[in-house]
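Below: the structure, in C-alpha cells.
A single protein chain has been removed from this complex, and every other one stays in its place.
In order of appearance the chains are A and B, and numbering begins at 1 in each one.
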Amino acid sequence: MNLSVQTKAFALLATLGLIAGCSSNQTMDDGAYDSASDVAAIDQSGGSTVYGGSDDGGVSAETLTEEERMAAEQAALREITTFYFDFDTSEIKPEARDVLVAHARYLAEHPNQRVRLEGHADERGTKEYNLALGERRAKAVQRFLIVNGASRGQIETVSYGEEKPAVMGSTESAWAQNRRVELVFE
Amino acid sequence: MTYRTWMTFPRAAAAILAACLVLVAPARAELLIRITEGADAAIPISVVPFAEQGALPPGDKVSRIVRDDLTMSGEFRPLPPEKMLSLPSRREDVFFRDWRLLGQRYVLVGELSRQADRVTARYELFDVNQEKRILGESAAASVNNLRTLAHHISDKVYEAITGVPGAFSTKLAYVTVDNANGKPRYRLQVSDVDGKRARIRLESREPILSPAWSPDGKALAYVSFETGKPVVFVHELATGKRTKVADFPGLNSAPAWSPDGKALLLTLSKDGNAEIYRMELASGALKKLTNHWAIDTEATYDATGEGIFFTSDRSGGPQIYYMERIGAEPRRITFGSRYNARPRPDGTGDYVYYVHQRDSAFHIARTNLKTGDETILTRTQSDESPSVSPNGRMLIYATKQGENSVLTVISADGGAAYSLPASEGDVREPAWGPIVQ
Partner (left out) sequence: MTNRERKVTSTGTPPWKSPVALSLLLHLVIVLVAVTGWTWSSPSHEPPPRSISARLISQQPEPSPVVDTRDQPDRDQQRRAEQERQRIEEERRKAEEARRQAEAQAREVERRKAEEERKRQEALAREREAKAKEAARQKAEAEAKERARQKAEEERKRQEDARKKAEEERRRKEEQARREREEAERRKAEAERKRLEAERRLREQQLEALAEEARRAEEAEALRQQQAAAAKAREAQMLSESEKYQALIRERLSAAWYPPSSATEEMTARLQITLLPTGELADVRLVSGSGNAAFDNSALSAVRSLNRYPVPDDRETFERYFRQFTIEFNPRRLR
C-alpha cells in the first residue's frame, strides 16, 4: 500500500521536476523506491546546481575560469568516497548526490578506472540481513554511478555487512558512520 | 519440632491414621484449589561431589560440570557444595530431612571408579520430598573424557526431572574475533555446550559468518570472506575437508541444512537481488525459492522439513515470513515491530525464535505459531543470532557485554540467563549442534 502510494507520489514529483532539496522519507525504503530515487536523481542533476549554487561558489567563481573552477570543484567533491545511510535504508542521501555525480563523471572520463563499492551496515540487526543490506546499499550507489555515466564493467560491489565497522562502539555516532558505502578506487 | 515428630512418625501408623481421618470425616463439599502458576525460579538441586575410587586427572570434577550444565539450562539452581550438610555418595547416606531443610528438591549422588583408562560413574538421583529414587545408572568413559561422562549424566538428570532429553552432550559452533594489534583474527570454533573443550576449525583474517550444523553433526556450513567476498563452504569436522559450495557473483550466504542433510538453503544475489535458493549438495543444482525485489534471506527449514521460514523486507522492513511449502505464497508471521529477522524454529513446530527490535533495542523474541502470540525473551540489548537447543529447551544467542560480544544461554521460555565464559575478544554467531547418538 505504502509502496504504491509512494511510487505514484514520486512519479508525480519527478514529472514536475520539483525535487531539489527534498529529503524523501527515510524509513520507507524498498527496492522499487530505490530505483525510483535513482532515476529521479538523474533528472535532478540539474538540481545540484541549486545545491552547489551557494554564496561561496559565487565568490570563488570570480577568481577562477569557469572550467578551472568546475574542475577544482569536482576534484574536491571526489575527495569524498564514503556515503552514509540511514538505518535500514539504501537510499542515497541528497547531499551525496553531487559527489556521486562527480565520481560518475570521473569514471565516465576514465574508462580504465575501476572502483569497488563496499557496502556496510551498522551492528544492529542481524548479520545476514545486514549483509544483504550492505549489498543493497552498494548496488544503490552502483546504479547511481551507472546512471550518471559510469559503465557497469568499471564497478564491483561487495558487502561486508556489519563485519567491518569503520568505528568501533555502540553509539548513534558510531552506527551512523558504519552505515555506509565506500568507494575504493584501484 | 512438630516437623521432626511427623517425619519420624512410622509411615504405616500415619497411613492408618490418615485412613481413619478420612473415614470419620463428615461428608462435605470437596475443596478444589487450582494452581495455575509455578515458581518463577529454578529448581533447587544438590549435586553432591562424587566419591572417587582411584586417581583421576586434575581439572573440573564431574559433579562440578553437571552442576554447571544444570545451571546453564536456567531450569536448575544447584546448591553450592559448601552449603551441604553431608556429602553422601550412596543412598544409605542420604538423609532426606537434611536436604529438605536445605530446601532441596533433588539430590544427585554418585561415585567414580577408575579401572585402567576407564572411569565408571555410578549415580543416583533422589526426589527429596517424595523420598524416592528417580534415577539410578552407571556410565563409563575414557579417563580423558570425563567431560563427556559429566554431560551424559547431566542429560540423564535433566530428562529424569523435566521429561525432556538433555542437550548437554551436544556441541556449539561459534565465531570468535580477536582484534589484537588492530588486525582482526576470525576463528570458527566448536566446543561443548558449556564452551569448554573448544577447538578452532578455521582461522581467517576475513570474517566468518553463519555456521550451520549438518543434521548428523559431522559438518558445518558457513560463510567465509577469506576470498574477499562472502562464499559458502561446507566443512567436514572429522577430516577438516572444506568444500566451496557457493561462490556466485554477489552474495553467497545464510546457509541452512535441509533435515536430510542433502541440500542447503542459501541466499544468493547472483541475479541482482538477494533471493533464497535450495542447492543440492551432491549436484550443486540450484532452485530459486523466492523471487522478489525485496531482500529475502536467512532461510531455515521448519520442523516438518516441508516449509521454510525466512526474513524479507518486502513489507518495508525485515519481517519473518513462512512459506508452507516450496512455491506457496509466503505468509508473514511477525507484526510486533518494524524489525524482526533471522527466524529459528524449534523442533516442535510450536515456536519460531528471531531477533526483534523494540524501540532502539534488539532482543530475542519468539512467536507461538499456533496463537500468534509474541514474547520477548531477553532483557539484554543488541541481541543477535538466536539458536535453539535440539531439545527445544534452551536458546543461545550473542549479545553485547561492554565492548565485546558474548554468548548467552537462556531457557527457551526466557528463563534465567547464563553467559558462556568469553575468551578474549568477541564471541558471536553461535550455532547449537544436534543431539548425536
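Definition applied: a contact is a pair of C-beta atoms (placed from the backbone, for glycine too) under 8 Å apart; a residue touches a chain by one contact, two chains touch by 3 or more.
As the structure is a prediction and not an experimental result, all values here were calculated from the model.
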>> Given the contact rule set out at the top, which of the displayed chains would the hidden chain touch in the full complex?
In response: B
> For the full complex, which residue in B:43, B:286, B:303 or B:376 touches the chain that was left out?
Replying inline: B:43
>> Out of B:115, B:130, B:227 or B:243, which residue would touch the omitted chain in the full complex?
In response: B:130
>> Out of B:67, B:105 or B:314, which residue would touch the omitted chain in the full complex?
In response: B:105
> Can you name the residues of chain B that touch the chain not displayed here?
Replying inline: 2-3, 6, 14-15, 17-18, 21-22, 25-26, 28, 30-43, 75, 100, 105, 127-130, 134, 160-164, 393, 411-415
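Assume only the chains that are shown with their structure count from here on.
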>> Nearest whole angstrom, what separates the Cα centre of chain A from the Cα centre of chain B?
In response: 43
>> With touch defined as at the start, can you tell me which chain A residues reach chain B in the complex?
In response: 2-3, 27-32, 88, 123-129, 131-133, 135-136, 139, 157-161, 163-164, 168-170
>> For the complex, give me every residue of chain B touching chain A.
In response: 207, 209-210, 223, 225, 228-230, 250-251, 253-254, 267, 269, 272-274, 293-295, 297-298, 311, 313-314, 316-318, 339, 341-342, 355, 357, 362, 382, 384-385, 400, 403, 428-429
